[in-house]
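Partial view: only certain chains, each at its native spot in the assembly.
Order as written gives the chain letters A and B; numbering starts at 1 within each chain.
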Amino acid sequence: MFRKEMKIESNRLIALDTYEMVLEGDLVQYIKNPGHFIHIQIGEGTAHMLRRPISIADYDKQINQLTIIYKVFGEGTDWLARQLPGGQINVLGPLGNGFDLSGIQGQTVIVIGGGVGVPPLYNLVKQLNSQFNDVTAILGYQSKVSIFYEKEFKDLTQTYIATDDGTYGYDGLVTDVIRELRFSYDHYFSCGPTGMLKAVQHQLSDIDGYISIEERMGCGVGACFACVCQADNDKGYVKICQDGPVFHAKEVTL
Amino acid sequence: MNLSVQLGGLTLKNPVMPASGCFGFGQEFSQFYDLNTLGAIVIKAATGEARFGNPTPRVAETSSGMLNAIGLQNPGVDQIIKQELPFLEQFDTPVIANVAGSSEEEYVIVAEKLSKASTVKALELNISCPNVKEGGIQFGTDPELAYQLTNKVKNVSSKPLFVKLSPNVTNIVSMAKAVEEAGADGLSMINTLTGMKIDLKTRKPLIANETGGLSGPAIKPIAIRMIHQVRQVSNIPIIGMGGITTSEDVLEFLLAGADAVAVGTANFQNPYACKDIIDELPRAFEKFGYNSLNELKGVVST
């Protein structure tokens, strides 16, 4: 993990309050697999003492670039949205452990994303594809205006879109879509709000699954114990920033 | 420039150390830089048994600061000695162990055990954690109780004892005097101020524990004031902390009366904070015309 200035290649609105930012820098070379996150410094000076964790949505080592997709939520993401191409931001990363895809080859896989949990699944699907898996993506959004990367996902794999308010695609939750599809899968991968992850964990409890979880963070590197989650291990907990954010669905208690 | 400093019997290469709870047990930050750079390392609070801490969320950002309510999560003193201290042995940097507890007995047991660990060069008695009901805060706000506890711990410890004071008091001077009289070799000040933030969306406190400890640059003026006040009545060493982010902040703490400083929250914004501050110290001394650490000591207090 490193702390580096990264150059902003682009920063554009892609859905309601949602931006895609492309960053360039050496840090990209150290990404191991999809699912890592970066910890972004906000503003100048010391007004914002905490960095903001944002998942890596995509990356390309050849051109030294990574993509993040973020929703404007509070002061930090609002500041991010106002940064201009050509500028620099200070990034700590790549952090955490991403999705471990070793051995996942030629299998049937379902990836389930909700809202700002969708981004890390994008590069994940790319890599699942490259390992000859049969991938189905189910993506849930609040509303039609919140949808992003529909085409990008559809270009990669079979993709179902659901909206909470029914303004586009399936009218309902991702778990409703899973229920309707009634296929069987070898593995699932999921990222999204805790409520959704809980429901998925429950619904797909007999499938080998991996979930990426969120928690408010301090250090982002495992030193402050801000981001713990109860877990079924020796210690009784995991640190999301260091041991995760991706965990085996059976390991953590949401 | 010679940055070394004598601190209650310890000799530090320089006056800068990470603050307890903001640096784990050193492993994570050793990925960023060589821990030999540091003046000392203050490790995370130890309690008698393992503690799992408070529910999450445990941190929130505030203007120029943050709230935390970790709740003294730690694997317990025995595990710390067995599993965490060995890693720190390799460094030529004194380790200061932060001692916490809910009862006098617990503090005494933890202090005794840590004081016997060869890697530990001094103890920091945390009588000021505001985030756990039984986290010692009662000892940190009552001079009588603080006196007794310090006294008992001092009796079982062969290592220098720094008592960490809470700023959540009407009279910091009487707290400092009480623990000095009880035999403290030094003071650490300040711990966090109790604060709260409310989430307008959920209409609930943002920190699951409701209140949390406020740290960061927001509280620096309070830290400087309290250190200055205490320095006027006490000569024992003070490890100053509260909002330090730059080498110039270090000068301000030394002028106020601190002998060394600890850096907490800044490590989260910049994982190289301690190293950067140490690297820049000579330049800051030069900029303001100081030639040695001694020139700064208590200048403002006299």
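The rule we apply is simple: a residue touches a chain if its C-beta (ideal position, glycine included) is under 8 Å from a C-beta of that chain, and two chains touch if they have at least 3 such contacts.
Since the structure is predicted, the reported quantities are computational estimates derived from the model, not experimental observations.
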| message | Tally the chains of the entire complex by the labels shown and give it as a formula. | response | A x2, B x2
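By definition in this document, only the chains that are shown with their structure count from here on.
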| message | Centroid of subunit A to centroid of subunit B, CA atoms only: how many Å? | response | 36
| said: Touching residues of subunit A toward subunit B in the complex: what are they? | reply: 1, 3, 41, 46-51, 76, 92, 215-229, 235-237, 242
| task | Spell out the residues on subunit B that touch subunit A in their complex, using ranges where they run on. | result | 21-24, 27-29, 31-32, 44, 52-53, 56-61, 63-66, 68, 70, 73, 75, 216-217, 245, 265-272
